[in-house]
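Every protein chain of the complex appears in place save one, which is left out.
Residue numbering begins at 1 within each chain, and the chains themselves are lettered A and B in the order written.
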Amino acid sequence: MAKEESSIAKTAAEMVKGLAGSYAVTLKHLFRKPITEQYPEYKKPLPARSRGRIILTVDPDGDERCVACYLCSAVCPTSCISMESRERDDGRRHAAWFRINFARCIYCGLCEEACPTLAIQLTPDFEFCKDDILKFVYEKEDLLVNHGGRNQEYNFYRHAGLSEKGEKGTHINEKPPVDVKSNMP
Amino acid sequence: MPRLVIDDLQIEVPEGTKVIEAAERLGIMIPRFCYHKALGSAGACRMCAVKFIHGPFKGLQMSCMIDAQDGMVVSTTDEEAVAFRRQVIEWLMMNHPHDCPVCDEGGQCLLQDETVSGGHGLRRYPGRKRTYHDQYLGEFIAHEMNRCIHCYRCSRFYQDFAGYRDLGPMQIANRVYFGRFRDGPLESPFAGNLVDICPTGVYTDRSSRYKARRWDLQRVPFLCIHCSLGCSTVASARYREVVRIEARFNESVNGHFICDRGRFAYPYANLADRPRRARVDGEDASLAEAVRAASGRLDQISMNAGPDAVALVASDRCSLETLAVLKRISREKGWRHPAVFPRPDLEHKTRRAVSRLDRRLAVSMRELESADFILAVGIDPVHEAPMLALALRQAFREDAGIVVMDPRPVSAPFDFDHVAIAPAEIGGCLSRITEALSALQADSAAQGKETRRPEAAGPLRADLDSRIAGIVERLRGSRNPVIVCGTDIVRDSTPDRAADLARLLLQLKARPCLFFVLPGPNSFGAVLLAESPGRSFSDVVQDIEQGKVKALLVVESDPFKNFPDRERLERALDRLDLLAAMDYLPTSVVGRAHIVLPTCTVFECGGSFINQEGRVQRVEPVHEGGIPVHQVSGGGHPPRVFSHEVPGGEIEAAWRTALEVAGYTNARDNLSILKIMAEEHPGFARCRDIPTSRSFRVLPDAGDRPPVCEETGDRAAPEAADTLEVVLVDRFFGTEELSGYSPVIQNADSEPLVFLHVRDAEPLGIAHSDWISIALEGGGLEVRAGVSAQMAEGVLVIPRHRLLEWQKLGPVPAQIPFGRISRAGKE
Partner (left out) sequence: MTMPAMCRGTGKTGMMWILGFILLLIKLVLVLAVLLGMAAALVLVERKLLGRFQIRYGPNRVGPFGLLQPVADGIKMLLKEDIVPASADRVIFMLAPAAVAMTSLLIFAVVPFAEDLTVRGRRIPMVIADLNVGLLFVLAMSSISIYGIALGGWASNSKYSLLGGIRGAAQLISYELSMGLSLVPIVMVSQSFSLVDIVNAQANYPFILVQPVAFLIFLVCSMAEANRLPFDLPEAENELIAGYHMEYSGMRFALYFVGEYVNMVVIGSLLAVFFLGGWRGPFLPPIVWFLLKVMIVPFFLIWSRASLPRFRYDQLMHLGWKVLLPLSLLNIVVTGAVILVTGR
């Protein structure tokens, strides 16, 4: 009996402590200086990895990185990327057209994560308003930039086995092609 | 039947089943690369390792190499097996290029799947990767050898299964290479299957290069309509364009594979110059306006000149729906029944063939593979029914004897006895075989009586006797013989003769034994729906010339392609008051029609077709139609306007438009068409009960028909010693109508050759691949000649190739005097 009473008392004490504690915290905050930043007057520099408007970057040699592999469009949860792949005359696979409907994009960054060529990248630019929803539909010309974004070095085709600008066997970490007609071991 | 336990599940499988297969039946997919149901085991990849816990084998073994046996207990998830498989996949990936994003296999790649399922993610091996040079393998297939994992599937398919030798393995050990000795197009007409069969992206489809990933495609189980066999495919579309055809496994028709014609013919559906807008007197119009115009003018002509003045022309590429609707409207309107076949003899032979087939006689292609003796008459399998050649090859691999009785220089991926005789002689030979066989049968029934030598049924060459006797012996000795009979070059009575022989064999062996090859994908359906006697297009032309026919409604048919006299046809068509064409191809008729009503392809509206063994196969549309996005946008980004209408989307199935033209506006839904079909032929009533995904045969039971056929006489071919008989034939590429429009196939096609026998060629001084000219009334024909000893003498084999003006030859069978053939100076 006594035990029970004491437990009730304990609960009550805890309750009071909890209540008082939370009131105390908020009261303390009341006298702190707000941490709000006054946005349009003051623009905080954002980290490079913030997820805003999307760009398509280029290789170190200036050629567009995107190989139109359809991975970003597959992973995009809002299905806002569409494209058509095409073989360029020099054998490079690239996008005949590439479209992002920013009216649907939720800036989740999954496309960037899926991209095997580092072509598609999100930028810190989040101030993105239009007066017509159709203006949110960006085509490849609108998306392409002339730099490598956050990674200036990577060049997918230097790692791939497919011969594009380089001959077979000249890419990074490759042996020269097998001579199938030789008897030498 | 061995009984074994796999992953704690028990299963009983037939003797000789591999453990990997037994597991698959339980729904357990053991990783594999080299094992393939059609190709069997090779033990090359070591990916299918499982742990045998009890039974005759113990420890880690390759499940594709071991037959299931009683008492086996197998674990696929044993730690040791899993670790082994993880290691194997890591080895396989050691040399694999970093290609997935630019590889067309990605998304449907077995290697990707097994790598992920094997748990291999990060490359640990720091060494360099092996590379290979790639080869040019023709227009169809791209080669990227770096991606090879040495499973040997390709060479096993190409050499063992399909029987061609020009692609195979070279080198040893880690340097094994799969390719040709030197660059060049693959010779096999089944090479396209390499794309399906290679578990990686070494061979990819050039025609659909980079077009889409598997997950983006609209994929529908489909049907090939490029010959009468009706193989099963999977059709894929993207952005309102058909982009890829793959083989689909069908137990009773094509098995796992299809031929290259079926695989690469599809671009006809994407042509930029396909009729997309209705036209009335040369002016673009909406479909509704054009339908109103056609309907009004047809009614007017039927009123003024009688309904008999309106004739319908269809073809065997029309779906059953279209043919049934055309039959219905022609009957109700009193118009002429649709003429489906271009020539009277084709329609006659098809009708005879169809009327002789029944449930007990008909063999499917799969059953054909288990035959032990095959007599093929009047058929060149690779060219007329390509997958038949592959089926015959499988029978051959099981030691079946094959005899081909045909005038052409038949080449096929199997060994056979070629009885090279003229078309006129084939029927006679068949009769003699039948008679000899039945006589022998009668003899053995009445033992001791004197053997009566059969009399020759026709004037036959003496040297044939021994070969015929040989065939009779082999037929008698075989357990499961099959007669394969073509309907193209043979004489009118030959299908009946083949059927007679088959009936006799049925009595003797009690096994189905008759396999006809028909002229087109829906010839069977066309004759089921045709009135008797049917009329062919030549009759229609005659009636136009006599002024009896004033209006022509041509539905998905191109008479210019088949009619032997182009100028006469043009003159006839010019006499017409109304030429209305409904088609999805830019044919010459569409070009000159007063009213053009575009229709949609089978990819856009589906349809039913009956293949040569009476199998009704139905397919759903792959996409909703409309002008491909690519064409609307001119290759750049799609238009930035939004509308509820699909550009070019008003086009409908031919049967729908035909019903509208005839004024039935409320019978255009899918239920009514099933009703119409069932009313036009009772056999189609089952379409209503059987789901589209399943096929069924419309063959009658054996008891339903009169046992003896009517005797048909042959059209006599004028015989003369110094003439060559013209035999017009089909070719793998270039003669079939739809595939002829495919740019891929046009590029891959080789020059058509006209063949004649060495002994006929020598006196004329013609050698192989010389240019010859054939002088005709309608002008000369300049072609390259092929000279062969493996063909009948006295015949000139001319392919109905789209690049040859064979229409100048006039009606067939025709004879050409030697004097008209000469070497041309052209080089």
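As a working rule, a contact is a pair of C-beta atoms (placed from the backbone, for glycine too) under 8 Å apart; a residue touches a chain by one contact, two chains touch by 3 or more.
Quantities reported herein were computed from a predicted structural model and do not represent experimental measurements.
Contacts of the undisplayed chain with the visible chains, over the whole complex, involve A. Residues touching the missing chain, restricted to chain A, are 19, 22-23, 25-27, 29-30, 32-36 (touch as defined at the top).
The rule is simple: only the chains that are shown with their structure count from here on.
Mean C-alpha positions place chain A and chain B at a centre distance of 49 Å.
By the touch criterion stated above, chain A contacts chain B in their complex at residues 67-71, 73-74, 84-87, 93, 96-99, 116-117, 134, 137, 139-140, 156, 159-163, 168-169, 173-178, 180-181.
Chain B contributes residues 96-103, 106-107, 127-134, 144, 146-147, 170-171, 175, 177, 179, 209-213, 215-216, 239, 629-630, 633, 635-638, 640 to its touches with chain A in the complex.
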